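A single protein chain has been removed from this complex, and every other one stays in its place.
Let's turn to chain A:
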Amino acid sequence: MPAIRPASKRKPPPEGFADIEEDLLIFANKMKDAQNTPTDNIPKHQAKWPIFQISHQRSRYIYELYYEKEAISKQLYEWLLKNGYADAMLIAKWKKNGYEKLCCLRCIQTKETNFNSTCICRVPKAELKEGQDVQCVSCGCRGCATGD
């Protein structure tokens, strides 16, 4: 008996998983495609953008299923978080005022950015120059301030 496997893996998914299984598979395939796409002709810092973006989309998908559409049970939602289908930390941010659209956690970590402040993509469009086109370096976000 493979007793080494973590408890969460041993348990079958809760009821309702079948309803979203196919779409989760699509996300998984997208992710695989993104990982397998050659990144030779892409600047190094951009190589991981698609992966960030798909993972963002998938977290958003599960977040909306649970919080906005009430389509899945709490049980299933927690199981999904536990099994890595969504980023619990990111979702936790979305529930906070001003972070409803946050792209990724790196963009609010002050240490990693060049300016020792939050990422440019967090700056509301209203505070940018007219027509200024921003795109953050860490995840390719083009602006995720709440009011935008």
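As a working rule, a contact is a pair of C-beta atoms (placed from the backbone, for glycine too) under 8 Å apart; a residue touches a chain by one contact, two chains touch by 3 or more; residues count from 1.
Rule of thumb we're sticking to: contacts and distances are computed from a predicted model.
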Protein that the absent chain corresponds to, by UniProt name, given "Large ribosomal subunit protein uL3c", "FA core complex associated protein 100", "FF domain-protein" or "Prolactin": "FF domain-protein"
Contact residue for the chain not shown (choose from A:30, A:82 or A:106): A:30
Residues of chain A (touch criterion as defined above) contacting the omitted chain: 12, 18-20, 22-23, 26, 29-30, 33-34, 37, 41-42, 46-47, 49-50, 53-54, 56-57, 60-61, 64-65, 68-71, 101-103, 121, 125, 131, 133, 139-144, 148
